[in-house]
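A quick write-up on the structure given underneath.
Shown here: the complex without one of its protein chains, the others still in place.
In order of appearance the chains are A and B, and numbering begins at 1 in each one.
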Amino acid sequence: MSTPESERARFFAGLELVDHHCHGVVRDAVDRAAFEDLITESDVPAPAGATQFDSQLGFGIRAHCAPLLDLDAFATPEQYLDRRAVLGPEEVNRRLLAAAGTGTYLVETGHRGDLIASPAEMARLAAARAYEVVRLERLAEELVERGVSAASFRAAFEDELTERLRTAVGTKSIAAYRIGLDFDPSKPSDDEVDAAVAAWVAERGRLESAVVVRWLIWTAVERGTVLQFHVGYGDPDVDLHRCSPLLLTEFLRRTRDTGTRITLLHCYPFHREAGYLAQVFPHVWFDVGLAINYVGSRSEAVIAESLELAPFHKILYSSDAWGAAELYTLGALLFRRGLDHALARFAELDAWPWAEQRRVAERIGSRNARAVYRLDEATEVPA
Amino acid sequence: MSTPESERARFFAGLELVDHHCHGVVRDAVDRAAFEDLITESDVPAPAGATQFDSQLGFGIRAHCAPLLDLDAFATPEQYLDRRAVLGPEEVNRRLLAAAGTGTYLVETGHRGDLIASPAEMARLAAARAYEVVRLERLAEELVERGVSAASFRAAFEDELTERLRTAVGTKSIAAYRIGLDFDPSKPSDDEVDAAVAAWVAERGRLESAVVVRWLIWTAVERGTVLQFHVGYGDPDVDLHRCSPLLLTEFLRRTRDTGTRITLLHCYPFHREAGYLAQVFPHVWFDVGLAINYVGSRSEAVIAESLELAPFHKILYSSDAWGAAELYTLGALLFRRGLDHALARFAELDAWPWAEQRRVAERIGSRNARAVYRLDEATEVPA
Partner (left out) sequence: MSTPESERARFFAGLELVDHHCHGVVRDAVDRAAFEDLITESDVPAPAGATQFDSQLGFGIRAHCAPLLDLDAFATPEQYLDRRAVLGPEEVNRRLLAAAGTGTYLVETGHRGDLIASPAEMARLAAARAYEVVRLERLAEELVERGVSAASFRAAFEDELTERLRTAVGTKSIAAYRIGLDFDPSKPSDDEVDAAVAAWVAERGRLESAVVVRWLIWTAVERGTVLQFHVGYGDPDVDLHRCSPLLLTEFLRRTRDTGTRITLLHCYPFHREAGYLAQVFPHVWFDVGLAINYVGSRSEAVIAESLELAPFHKILYSSDAWGAAELYTLGALLFRRGLDHALARFAELDAWPWAEQRRVAERIGSRNARAVYRLDEATEVPA
C-alpha cells in the first residue's frame, strides 16, 4: 500500500496551490535595511550586532532561496543581498515566483499598494492567475481622502464596494488592528454610522472608529461575499490578546445564515481555536499563512496542529506574502512540505490510503479556496 | 532494559480503562444525516459537496471501525453506513463497545437522556461496569418542569441530589455553556437564589441564571462529592474564550479545603492550562477526552501535551462519547496508543523503566479515576 517516494515527492512538488491571501511583491530594488524590514513584523531594525536574518525566516531564505539565485545554500546575508542586487528585482521576482509554483494568487491591495505590484503585475511576474481582494478599511479611507462628505459616505461606500466586487472575489477586514476582534457584533444604526463618519472626517487620520469598521463589515456581510479577517500574529500595532478568533464567536453566530463566507487569516498562535470555529460554524474557513514563513523549520509542527479539529474542507493555504518575493517561494515550499509530512505521519499511524492523502491535499491546496471564493465563476485579473 | 514489542503491545491493548466521563450510546438505527450529526460538534450539516466524514474523526472511523464491521479499512462512508444499517444498532453497538475494551463507564445522563442508553443499558451492551454521574443543571430543570415552586426549589433540589447521590458517583456542571467559567466564585445567598429561581420559574426555558447555577455548584461542593466541569471545546453554543479552566482559579482556591474533588473535562485547547491547575491544586484532576476522538491521527500529540505539568496521579481518561458507538471505540484505541507512544518516547529519552511506564499508564488509565470517584465503595448500576 505504501507510495513510492518518487511519486509522493512529485505529487507534492506539483500540488496546485491557490494562495488565498497575499499582497504584491515589491517592484524596485531594495537595500539591506529595506530588505531586513521586509523579513520581520517588527517596525524597527534589529539591535546593534544583530540581523533579522538570524531567524527562522532568515535561515529559510538562506537555505532555499539562495540556490535559486545561483548561490550555495546558506550563503551569507551579504552574499545573498549582493547577488540579489546584481540580478535586479525583475529577475529575482521572476525566479522566486516561478519557484513558488503557485498557480493562483488572491491579492489584497489595501496595504501600501503604491509600493508593490498590482494583481495584474503579479499575474504577469508569476505567470499565474490573479484575483483581487478588497480591503474594506482602505476603501473607506480612500473615499474620505477623496473628499466624500460624511452625509454621502454610506451611499458612496456602497457604490464603490459594488463596483469593486464586480471583479474582486472577496473583502478583507483589519478590524483586529483597528478595533480588536472583541468588537460589538451588532450592526450599528445608520445614525450611529453617520455621526461616527462625521467625527472621523472632521479629524482626518486613519479609520479607527469601531462604529464605522463594524458598519463596513456588515456591509460586506450583506453582499454575501467572502470576508477575510486578520487574526492573530502581526506587527506591534496589534493587541494580540484582542486577536483571538474566539472573540468573533457571537459575530459568527449572527452571520451564519447570511450567505457570507468568513476566512480567518494566519491565526497563529490561535490556530487551534480557529480550527474549532471552522468545525462548528459552516461558514468559517481558516489558514496558518504568515506563520509558516516566520516559523521556518518549525512550520511542519504548526501545519500539523492546523490539521486537528477542522474538517478537511475548511482549511486553506495562504502565504500572506508582502513585498519580498522570497515569502511567496518559502510559503509554498514549506506548506507543501508540512502537508506532506503531516499526511505521511497520519498514513503511518492510521493507514490513510494514498488516494485519500492526495484528495485531502488537493482540497486544502486549492479546491477549498476555489469553492469558497467561487473562482470558477470569477473574473480573473488580466495579466 | 528494553521491552519486547509484543509485551508492550499486549500491555497497552489490555490496559484497564475507566472512562470517567461519557454518555449513553444511541439505541436506534440512524440515517446518514443523523450519523453525520453524531460525528461533529457543529449543529448544522456539512456544506453542499462536503461531508463530516472528511475529518480526523471520520478518517478514524473508516480506519479503525470499518474492519470491526467486516469492511476493509477506509471503506467509503456509503459502504460504512450501509453495513451499519444491515447489522443493526444492537449488533453494531455490541461489536464496537466490545472493541473499546473499557471495563468501567461513568455515564452522565443529563444530555437528551431519552435518546440514548441508560447507564444500566450501557453496562449490558458493553459487558462492563457502569456508574452514574448526575448533571446538576438538568436535575434543576427537571424539578422546575415537574412544577416545583420557587419557594420549595432549594429544599427539593437538596433532597433530589441526596437521593441521586445514593448511587451516583459524582456530579457534573455545564456552567461553561450556560454562564461561562468566569462566574462569580462565591456562593450566592439563599435570598438571591430564591429570587433568581422565581424569575426563572416565571419565564420557564432552560436554566441560564448565573445565581442558580452557582448555587447548584456550591451545593454539590458541600456534599464533598466529585464535581465535573465541562471545560474548553464543545458545540457552537459555547463561548470558548470564556471556557479556559484558568477562569476557575479563584473558585478552586475557595474549594480547596472542602473535600470536593474537581475534574476538568476535555480542556482542549487549554489542556496545558488544565495541567497547571492539576499540579498546583490538590483537588483538581483533568483529561483530554473529546479532543482525542476529534483530532484522530493527531491525538498522540495532544496526549503527549497532557503529560507535562500535571503529576501522574492527576490525569484521567475519558472518551466523552455521546451517541455513536464509534466514539467509545476510537476514544479508547487512540488513548491507549497515544499513551503508549508518549511513554515510549520518554523511555527513549530518559530511560523510564518498563515497570514505571506500566505504573504510570495504570494510574492514568484507571487507578486515578478509581480513587477520585471512590469506585471501590460505590454502587455499580445493575446491568
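Convention: contacts are C-beta pairs under 8 Å (C-beta built on N, C-alpha and C of every residue); 3 or more make two chains touch, one makes a residue touch a chain.
Quick caveat, the model's predicted, so the values are computed rather than measured.
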**OP:** Would you mind spotting which of B:10, B:206 or B:253 touches the chain that isn't drawn?
**Re:** B:253
Subject >> Which residue of B:14, B:88, B:224 or B:282 touches the chain not shown here >> reply: B:282
Original post:
Quick one: which of A:113, A:269 or A:353 touches the chain that's been left out?
Top reply: A:269
Original post:
Among A:8, A:23, A:64 or A:94, which residue is in touch with the absent chain?
Top reply: A:64
Original post:
Please identify, in ascending order, the residues of chain B that touch the omitted chain?
Top reply: 244, 246-247, 249-250, 252-253, 256, 272-273, 276, 279-282, 304-305, 307-313, 345-346, 349-353, 356, 360, 363, 371
Subject >> Those residues of chain A which, in the complete complex, touch the missing chain >> reply: 40-47, 49-50, 52, 54-56, 58-60, 63-64, 73-74, 233, 235-236, 239-241, 268-269, 291, 294-298, 300-302, 337
